[in-house]
Each structure stands twice: as C-alpha cells, then as structure tokens.
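Missing here is one protein chain; the remaining ones are kept as they sit in the complex.
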Amino acid sequence: MPTFDLSNTPLRDLNSALHRLSAGANDTAFEVVNPRGSHAVAVGIDSPVKVEIRGSVGYYCAGMNDGGTVTVHGSAGPGVAENMMSGTVVIEGDASQYAGATGQGGLLVIKGNAASRCGISMKGIDIVVSGSIGHMSAFMGQSGHLVVLGDAGDALGDSIYEAKLFVRGTVKSLGSDCIEKEMRPEHLEKLAELLEKAGIADARPEEFKRFGSARKLYNFNIDNADAY
Amino acid sequence: MSYHNPHTPPRKSATFDDATMAEIRRAAATGIYDIRGAGTKRKVPHFDDLLFLGASISRYPLEGYREKCDTTVTLGTRFARKPITLKTPITIAGMSFGALSGNAKEALGRGATIAGTSTTTGDGGMTNEERGHSQTLVYQYLPSRYGMNPRDLRRADAIEVVVGQGAKPGGGGMLLGQKISDRVANMRNLPKGIDQRSACRHPDWTGPDDLEIKILELREITDWEKPIYIKVGGARPYYDTALAVKAGADVVVLDGMQGGTAATQDVFIENVGMPTLACIRPAVQALQDLGMHRKVQLIVSGGIRSGADVAKAMALGADAVAIGTAALVAIGDNDPKWEAEYQKLGTTAGAYDDWHEGKDPAGITTQDPELAARLDPVAAGRRLANYLKVMTLEAQTIARACGKNHLHNLEPEDLCALTMEAAAMAQVPLAGTSWYPGKAGF
Partner (left out) sequence: MCGIVGLFLKDKSLEPQLGTLLSDMLIVMTDRGPDSAGIAIYGGAAGGRAKVTIQSADPSVDFAGLADALKNEGVGATVVVKSTHAVLDIPADKIGNVRDALSRVRPSVRVMGSGESVEIYKETGLPKDVVARFDVRTMSGTHGIGHTRMATESAVTTLGAHPFSTGADQCLVHNGSLSNHNNLRRELVREGMTFETQNDSEVAAAYLTAEMAKGKDLGQALESALDDLDGFFTFVVGTKSGFGVVRDPIACKPAVMAETDQYVAFGSEYRALVNLPGIENARVWEPEPATVYFWDHEKAA
C-alpha cells in the first residue's frame, strides 16, 4: 500500500498517483500521513480506491470524488467532498463550511460537527452528520438527503428545491420556503437506510423531523418579494 | 388686424419618455420586473469613438500576401501544461445549452472549428454534441455548478471560473420555467417547469484568497493541464484583474456592459457595470503594474462587432476578444426574414430580446423542437465561420495599415479619440491633439 508523507512529498505526487489508477490496478489502498491542514488532498479520484488520511486536512479534501472511499482521521477544512459524484467520504472529526457543497452523489459522513452551509446547493449527495450543523445549510438544495443528529443553525434550507432534510435536534430557524413536512413510511425507510450506511446505531428514524420545500417560490409571484 | 394665437405643440418629457411610461405601466400591471436577454441597449462610449491613425510618411504599411500579419494567439502560458493556440484572437463567449438550442450550440461549434478558434459552455454544463463539434472548448465553472463534473473538466481544453459577467456583475443567472425542458431539467437536476433561481456567489469560496485555493483544487483535479480563465464583469477592472492574477489565473476575461445575457432584469443590464471601453485600460494597467502583461492573457468581450473592434481592443492591450451577441446574429438571430413572426410577438427584427420566453422564430434562443429545427447547424456554422474570417481579415488589414506584422503589435499610440469620454476611458488623445482628460499639460 503506497504511503504519501505530505510533510516531504509534493501534493502533486499523491493526486497524480491517484489519477493514474485504472480499472484493475494493483494498488487499491493509499495512506496519507502528515497532511497538516493541506488543501486539495485526494481530489479528482475516479476509481474505487481507498484512501486513509491520518491527520487534519485543509480545503476541498476529496473534491469531485467519483467512486473512491476517503477517510479523514482528523478534521476537514472548507468544501470537503465538494461536487462528489459517487463514493464515500468519512470525516472522523469536524468539517468546516460548505461540506458536501454541490455534491451530485455518494455519501458524506461527518462524525463531529459541520459548520455553516453544509450541503449548500446539494444535487443528489447524501450527507449524514452525527453532530450539529451551522447556518445556511442546504441553501438552494436541489436533491439528495441531509441527516443531522444534532442541531441545525439559522436559515436551514433557505430557497430549497427538492433536497430532503432530517434533523433530530433543534432547528434554530428555517430559511425562505423551507417548512417542516410530514414523515411518511418511505421517508422513515430512507432515513433508516442512511443511518445504517453511516454506521449509526444509536438513533432511530422516528426521532427525526423532516424539512423541505414549500414550493411557493417555484414560480415567481410579486407577493413573495419579501422572500428574496 | 386680428390677433392669431399660434398652437403650442404638445411637449413630451425627456425624463418620462414613452418607453419609461410604458415600463411603469407594465410594472404596475404585472407586478414583476422586466426580464430580457442581450446586453445594454443604451448608447455608451464604445470603440466607434476611436480611430486608427494608419500609415503615413513616418510609418510604413505592410503589403498583403508575403508580408504576413500574424493573428495567432496562445492562451494559458502562465501555468497550464497544455496552453491553447488559436488561429484567430476572436473566440466564442460562454452561452448555455438551455439558453440556446442544441442546433445553435452545434452551429457555434462547427463555425468556431472551421475558423480555428474556441467556444465556451454556459450555465448548465457541457453537452456531448458541443464537445464533439467544437475543436477547442472552454468549460465554464459557475456559481450554480449545474452539471459540473470532473469528467467534463478533464475533457475540456480550458476552464473558465465565472465570477461575473458584463450584463449583470453581482447577479445570478435566470432561466425562466418555459425553457426548462426535460433535457435541460435533467442536466441541471431541477424540477421541470419552474423558474430557476441562481446564486450570485460561488457556493464554496468567497474572495480572491479562497479563490486561489479553489484554483489549486481545479488544477490538481486536471493534473495542471488546462489553462484557467477568470471571468469578471465590468465593475472594478483594475482591482479585479490584479486579484485574478494574484489568485493564480492564466487568463482574465473582462466582459463590459454591452455583453449579452440569456435573461436578467432589464434594470440590472442597463444600470450596473461599465462599458467595455472603460474596462480595458485599467485591466491592462493592472497587468503591466504586476509585470504580467502578455504573461497572463486578457480576453475582452461586450459589444465586439467587427474587425475594427477587434483591432481596437488589441491596440489597447487585449490578447484576444470574445463574441456572443454578434455570433448569434451571424447564425441568424433577429434576422428580418422572420419579421412577420416578430410582429406577432409584439416586436420587430433587431429589437427582439425576450429570449427567455423561448419563442425565438430563428430557432436559436429556444428549446421548442419545431422552432429549433429552423436552424440548420451546418449552414449556420458556415455563416459563423465566414463572419469570423471576415473579422480576422478586417483586423489584419487595419494592422497592416499600421505597419504591424502581428495583431499584438498594435498599440494605444496607433489610436486617436473622437470624444472626451472615449479619450478619458481609453487614455488615448483626442484626434489632432496630444491630450486626453486626466493628462497633465496640453
């Protein structure tokens, strides 16, 4: 298993090695040590490789991940797993702002807290946060699921489209056009599936509330001007 | 003698003119701001107010044929492993599939390829057709991130990070419900038939310090191959250019207020952002102050219409230009042959700008299959190629007349200005003088 020590190896070496992997490659597991807050670690993965990162990373770790499994044994800076296409990213610690931003698929698991704008503009990604999330999360969320075991900050789901939000704790405030919605059997089922995928055994779907779009901003009406 | 009382003709107001009053009535009736496509329609100082001096006894022109005037340009020399070389400095600006029909995008790709230049995707992502038909394709990276994916990043020839555009610096994109067809909705992951709202800031970075880190990420994902452009509208061109350089751009794209858009509020188009002419000198100054002129290339867009405009932009320091509206006109937008249909839409050829309604008789700014079928992509591609070649020849002719063997060798000193505004904005002397506003002495 190749190990990359970012304290004495250029980031370019790690990312280009990951990009050189093709189907059926021998090395399917990489280890990264001493990331020490580096940016753009393990970005642009496009094969089913496993990457274990020992330490905390900076911005955009696992950006545009497509099929890889990346685990950060530490915390992550802004934009972790941004625009992920498929695969899994697990953050053992906390994640900074914009976690999972514009993600189109795959699963992002954050075992600590996520900061503001978690799941901003999400386009199909599933995000599961064991802790709490910050303000403006799921802003303009188009599709996908955001599951939060802790609390959510101000303006949750502002201007949301069809993303589905599940929060077990308290929501400080809801954003424009985001309302609490009925939990139906299909939602409980989906939630159970996501909790299981995230390896969470101590939370039951019934403890969560569902939030989503009121759909009043779908077609412009001047009487909704205050919402903009 | 009887006293004859002359009739006083009725007098309309310059402030509350017909158009203004009509707009007030429209707003009162509908309760929504007026949305339209294209760029600013009002008259602003532009390249028309500049002239070339040409050759004389002190300067000698080049002959045609053997005495070549080179028009090639290479973009992305600063950091990219694979810079792009184009045969002409006239590129096709970003316009989305969704705003334009598939046939229109194909026409643009075909025409640009024949002419040896690039096209650019828009807010909605890259289509296979566009990648197939356009030899050199610039992939836009926008706040919306619709359809953004690493596969397309890697098969692009360059990446354009869009911070803003000339029609609406600070505004998001808008594509009203009628144009969200199944295919568009699918590509953008949106419900069909809704009004699309767009973010005005990027979702995962704000500010040039964080943009620098985002660019690092994009370079790492694409193994440092692709030139990275940063596009801004005409807001604070000096600072915007300097910051784009500091953030790590290979190319800066500057779009003045004449630059078109698919759809946004008329009030935004007409009142925010500076004319293209006002943006170029400050941007070039910033590059020169940083020692980066010609090392970070500058592409100028917004109201480029002829080879003269191309030559003037380059004389002021640009490395290349981009055309949007002009390209659409070349392939048939607002053509008088559809006049009867324009009349039915309440407009006339040359004025049609409700592109967001998706009813374009020319089949260009629409998703309606019947209308789109009116545009033959092969024939339209040929028209675009013709137009691009004409502009290139025009620019060459002017450059040769100024004694230049490369379009890049045109200088501000080859120009003079007809108006105070143009002189001040371009820092080019009034014709027959050595003075422009802001210059000490006379």
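As written, the chain order gives the labels A and B, with residue 1 at the start of each chain.
The rule is short, and it goes like this: a contact is a pair of C-beta atoms (placed from the backbone, for glycine too) under 8 Å apart; a residue touches a chain by one contact, two chains touch by 3 or more.
For clarity, every value in this text was computed on a predicted model and none was experimentally measured.
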{"item": "Contact residue for the chain not shown (choose from A:E52, A:D66 or A:D94)", "value": "A:D94"}
{"item": "Residue of A:S56, A:S121 or A:S159 touching the missing chain in the full complex", "value": "A:S56"}
{"item": "Listed residues B:E23, B:E129, B:D210 or B:D223, member touching the removed chain", "value": "B:D210"}
{"item": "Interface residues of subunit B (partner: the chain not displayed)", "value": "201, 206-210, 212-213, 236, 239, 242-243, 246"}
{"item": "Contacts of subunit A with the absent chain, listed as residue ranges", "value": "36-39, 56, 58-59, 75, 77-78, 94, 96-97, 115-116, 134-135"}
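We take it that only the chains that are shown with their structure count from here on.
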{"item": "Chain centre separation in whole Å, for subunit B relative to subunit A (CA means)", "value": "36"}
{"item": "Residues of subunit B defined as touching subunit A within the complex", "value": "30-32, 144-145, 148-151, 153, 176-177, 189-191, 194-195, 197, 199, 203-205, 210, 213-214, 216-217, 220-224"}
{"item": "Complex contacts: residues of subunit A adjacent to subunit B", "value": "11-12, 15-16, 19, 39-40, 43-44, 46, 58-60, 63-64, 66, 78-79, 82-83, 85, 97-98, 101-102, 104, 117, 120-121, 123-124, 139-140, 142-143, 159, 161-162, 217-223"}
